[in-house]
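Right after this comes chain A.
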Amino acid sequence: MQMIRDNNWVLSVGTFLPIVGVLLLLVTPKANDAAIKAVALLTSIATVLVGVFTLVNFDFDQAGSMQFVAQTNWIPVIKSTYFIGVDGISLPLYLLSMVVTLLVVIYSLDHVPSPGNPKAFFVLMLLLQTGMAGTFIAQDLILFFVFFELVLLPMYFMIGVWGGEQRQYASLKFFLYTMFGSALMLVAFLALFFKTGAESFAIPYLVENGAGIAKNAQVWIFAGMFIGFAVKVPMFPFHTWLPDAHTQAPTQGSVILAAILLKLGTYGFVRIAIPTLPDAAIEWAPWIGGLAVIGIIYGAFGCLAQTDMKRLIAFSSVAHMGFVMLGISTLTSFGVNAAVFGMVAHGLITGMLFFIAGSVKERYHTLEIAKLGGMLTQAPRLGWILGLCSMASLGLPGLAGFWGEFPAILSAYNPADGLNVTVFRSYMVVAAIGTVFAAAYLLWLYQRTAFGTPKGHDHHDLHDVNTHEWIAWLPLLIAIVTFGVAPNLLFSIIDPAVQGTLSAFGG
Partner candidate 1 sequence: MSFLVSSAAVWTAPSVDYHALAPEIVLAVGLSIVLLVDLFTSERNKWLLSVLTGFSLLGAVLPVLTLALHDDSTRSLFDGRYVVDEFSLVMKGLFLLAGYVIVLLSSSHVEEGDYWRGEYWFLLLTSLLGMVMMSSARDLVSVFVALEFLSIPAYMLAAWRKRDLKSNEAGVKYFLLGVFASAVMLYGMSLLYGVANSTLLIDIAESISLDGEFGAIQALAIVFVVVGFAFKVSAVPFHTWAPDTYEGAPTPVTAFLSVASKAAGFIALVVMVLTAFPEGRDVWQPFVWILSALTMTIGNVFALRQTNLVRMIAYSSVSQGGFVLMPLAVAGGVAGEAALRAVVVYLIAYAATNLGMFGVILSVSRKTRSGDIASLGGLFTYAPALGVLLTIFLASLAGIPPLGGWIGKFAAFQALLTDATPWAYVLAVIGAVNSVIAFGYYGNVMREVWMRPVPHGDTTPITTPSSLQIALGITVIATLVLGILPGVVLHFGDMADLVGAFGG
Partner candidate 2 sequence: MLTSQFLLLGAILFCIGVYGVIARKNAVLVLMSIELILNSVNINLLAFALRNGSADGHTFALYIIAVAAAEVGVGLAMVLLIYRNRRSIGLDELSELRG
C-alpha cells in the first residue's frame, strides 16, 4: 500500500490540538466560568477546522491508500515508531470523533452536569478527544495501544464523578472490563510482533508478514486481540459494562461513549486483527458472527425488558453493534463496508438518542418510560426528533441506519471463501428477524413516551428544544438524513480502503 506524505503535519495537529486546549484550561482560573467554556469551545472548533482541512486535502481518488502519513522515531529500542495516517476507513471515524466532541462541548455549555466544575469536565473531554482521534490514525500497534488506553481514565472519571447514583460501581466496572481486555490485547500485540520477526510494530508491515505465522499461533494471538476489542465493542458475553456505564454516565459521556468509544473496538477488528491474521480470522469468523447475531437478538430482548429509556438505548447499542460485527465477520469487502458505514451511522444515531435522553431527563427529571408520555404535546419538536432517530435506529431506508444494517444482513448471504455458507445464511435470517425486534422495541418506546397524554406531574420548567440543543443536534440530524439519502458519500471513501484491507481474502 503506497503512502502519501503530503502535509503530514495535519494529523498530528488535529490530534494534539485538544491537548493545547487542556494546557490552556489548566492555567485558566477555576472561578472564571465563561473563560473556561470559551477556551473549550474554541479548542474544539479549531480542531474541527483542522479536520475540515484534512477532509479538503484528502485525495479521494486514492482513498484506499494511507494519506498525510507521518513517521518518525519514537521508541527505537522496541522498534516502535510514531507512525500515523488516514485512509478511507479511518477518515470518517476520525472526523466523527472531532465533530461529536465539538457538539458535546456546545451541548455542555449550558448542560454541565452536577457536581459542576466545568474546568475538570472540559479537560477530560478534550483528553478523550485526543485519545479517540489518535486511535483512529495510529498506524503503529504501540501507538494505537497508547491512544486506546488514553481514553480510559477520562471516561472513568466522567462517569464516576458526573454520573448517576450507581456511578462509582458503573465506572469501576467499565474500567476493569476494558483494562482486562486491553491487557490481553497488549500481550497479543507483542506476540504478533515477535512472531513476525520482531522487526516492527507498523501495521502495514505486520499486514504483510502476519499471514506467514503458523495458523495455530495466529488463532491464539487473535484470541488475545478478540478479547481486547470485543470488550470494547462490546460483543455478547462481554457487554454487561455497557448498560451500566451508559445509564450512569452523564449525557455527554453516553454520547461520546456510544458515538466513538464503541467504535474503537470494531475499528480494531477491521484495521488490525483481521488483516494481520487472515487465517485466524477465517477460523474465528463463524464464532464472531454467531456472537454477533446472539448479540442482536439478545440486545433486543434486553431492550424489551427495560423500563428505563436510557438503559433501553444502551441495550440497543449491543444489538446494533451486533449488526456491525456480523458484517465484519463475513470477511467480505461488502460486509466490512457495511460494518464501517454502520459504525458511523450508529455513532450519529445513538449519539443523538442519548442527547435526547439527556434532555428528557433534564425536563421530566426521570427516564422511567412508565412516567413519560405525551412528549409530542409538551415538547413536540423533541418528540419528532425522537421519532426520527427511532426510525433511523430501526433501520428505515432513506436514513443512515439502514445502510449499516441491510448490507450487513445481505453480506451474510455469501461470506468469504472458506467460511461455512449455511451457517452464515442462518445468521442472515436471525439478523433479519432481529430487525423486527428492533422495530418492536423502538416503536414501543416511542409509543409510550411520545404518544398518549402527559402523565400527571407538573412540568412548569418544561420547554421545547432550545438553541444550544439545536446547534448541537442539527449537524447530527442532517448527517443522518444525508447519509441515508446519499450513502455513496461514505461508501465511495470506505470501499477502496476496505478492498485493500481485505486483500488477503480476495476482496
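Regarding selection, all candidates are chains of the complex that A comes from, given by their letters.
Here, contacts are C-beta pairs under 8 Å (C-beta built on N, C-alpha and C of every residue); 3 or more make two chains touch, one makes a residue touch a chain; residues count from 1.
A quick note: this is a predicted structure, and the numbers were derived from the prediction, not measured.
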Item to check | Candidate touching chain A in this complex, from 1 or 2 | outcome: 1
Next on the checklist: Please output the residues of chain A touching candidate 1 within their complex, sorted ascending.
Outcome noted: 30, 73-78, 117, 120, 142, 145-146, 149-150, 152-153, 156-157, 160-161, 167-168, 171-172, 175-176, 179-180, 183-184, 186-187, 190-191, 193-194, 198
